[in-house]
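A single protein chain has been omitted; all remaining protein chains appear in their positions.
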């Protein structure tokens, strides 16, 4: 088995974005959202898998810690039966190997006092954690030196003080890249043409877009922020409201924009795997979402909806609005077919040959731009060997 | 993974019928029955897998068309949500890539009018289709030039004008070759010795056959017809009605032929994978059946029963006879243990080593003759790479 799970013969044939095709387990040394803050109580534990790596979390004095969920001794997962006998430490259920949450250091083996295996050097890997907007972010990489700022791995605006963010997480049975390519895909709106959200929120949704001579995307970055590809719904994007087959019109969707909510203005894709649809589904809200690598065939779909609020009352009102309206119409009903499409694409790319055979077209240029960008600017391809070091 | 899914080290050890052992996915450039005509209505769609190839079918003005069930763009299956917005075309549910059923040509992308991806050259693979005797046959091969006549890939008599054919299709969990070798196997009747069909239709069924000095099979072919091996239940076949173990008789089945239906006269196996038992189970009926390759571990078992009829009344009477009698006693009850035996053989040959280790005996000579014949006369081994071109 190749160290990236991709047949080298296929990688040889990929032009321009080989690291992306290699990154079946995602990119390393980036921040990823992995849990909702509310799902990890003080003193409790939670478990998750990120880029193939099993993780266990706790919260101590409000601060979240993360260790590799695998005892040095017998390789068993702590999370099978998490034991925390002293604040600040995690004990393996099998022989009592005990580690410090803070630095992963092996401090004791309960079943063997004074064992020499506790030498002050051994420990399990720790992963830096940061909370923001109700989500727990993990840095999948080496704890060592220069930790990049969380702001470099989330879409612009996401961390804005006045943006209140609601979120929903679920596991999807496709590789993370089919999430990225479905989300940033401008013409996949074809599958949303009958969505109830359109009428419900007074939207105008074309069937797709006619190719335009001028490029509609650009690369954006700022010194302290993320790098991404921004697709601009400006004059270079020509909406198509009629579907034609061999010259005959076969489908039509309403194109009248009078009194309609004209959203979004931009769709953008940010390293490592976050999409921003701004604004959406309402002129006052932004949908940002992540397609977080879990393992080769699974990703965590992290949907967030943000709205600027002035105070607690505004926060509470948006929470109600989210639960009464957007969670159902946007996250479930509108994005449901996206989940289904990613699972279908997983089947299409199952043998990896389709990375070579795929027949992309003009509308996929922003996706290609992102493939190139992430291939160049990622901080490392996650490899099977990373899971063992 | 080898291109034929068979370990080359095993192929090296096979003498005389290597292409047959290689053909785990079946043989290419042959006609195969795949659907019942009644299961594909005008304007509807159906899906199936043949020799590893996903297929989608429709019927337009009565004519059946078949495309590879896989969009050029993202590799998704059309059949996940078939869309036909204009007569004669199939549209992918994801971005509206639209293909002509007739020639597979990509004619439009609904979500992107005027895209250059529609260049008049791109298309999905089409497969020739022909209907006969209530079955839809597909030619698993290249649409190109010289299409062989259907008559070269079905048993003789099958297409005879006055033969009315009833059929039943089901999926069996074994490679197609275990169907072939079970069906053409003269001594496997041992497993049928307690079948209720014997008494029900007044048959005489020995436990097996004693080896005879003279060969009982011959190869048959005609210019316009198929090529096959015919086993002749003539003087060279010595029925055994008593089973002996170390000299003692341990089993006996009735051998009295007085007033009994003495069937069949011949059993024959035709390229690519069709058996004819003639006559059977009645002196007035012929059972022909196919073991159609689906994928490496699955075949489609196509059972047919034919009877010569003079007119519509005869046809209706045979239909009643089939449903009241033969479907249950012959197709289900008698052939049930065959399905079970093929699944057991699938396990026996699972590692492919048994193709080298098997201890065949005299009664398997007709099977060996077929292995040699099909190895020589097939029109191509189906390979994994064929599924991608």
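We just call them A and B in the order they show up, numbering each chain from 1.
Just so we're on the same page, a residue touches a chain if its C-beta (ideal position, glycine included) is under 8 Å from a C-beta of that chain, and two chains touch if they have at least 3 such contacts.
Given the structure is predicted, the values throughout are model-derived calculations rather than measurements.
Q: Taking the full complex into account, find the residue in A:9, A:63 or A:117 that is in contact with the omitted chain.
A: Within the whole complex, the residue contacting the unshown chain is A:117.
Q: Out of B:207, B:230 or B:330, which is the one that touches the chain we can't see?
A: Of these options, the touching residue for the absent chain is B:207.
Q: Considering the whole complex, which of B:41, B:63, B:149 or B:344 touches the chain not shown?
A: Reading the full complex, the residue touching the unseen chain is B:344.
Q: I need the residue numbers on subunit B that touch the omitted chain, in ascending order.
A: Touch with the absent chain occurs at residues 185, 187-191, 207-211, 240, 242-246, 248, 250-251, 340-341, 344-345, 347-349, 353-354, 357-363.
Q: Which subunit A residues would touch the chain omitted from the figure, given the whole complex?
A: Residues in contact with the chain left out: 70-77, 80, 85-86, 89, 91, 93-96, 98, 100, 107-117, 122, 388.
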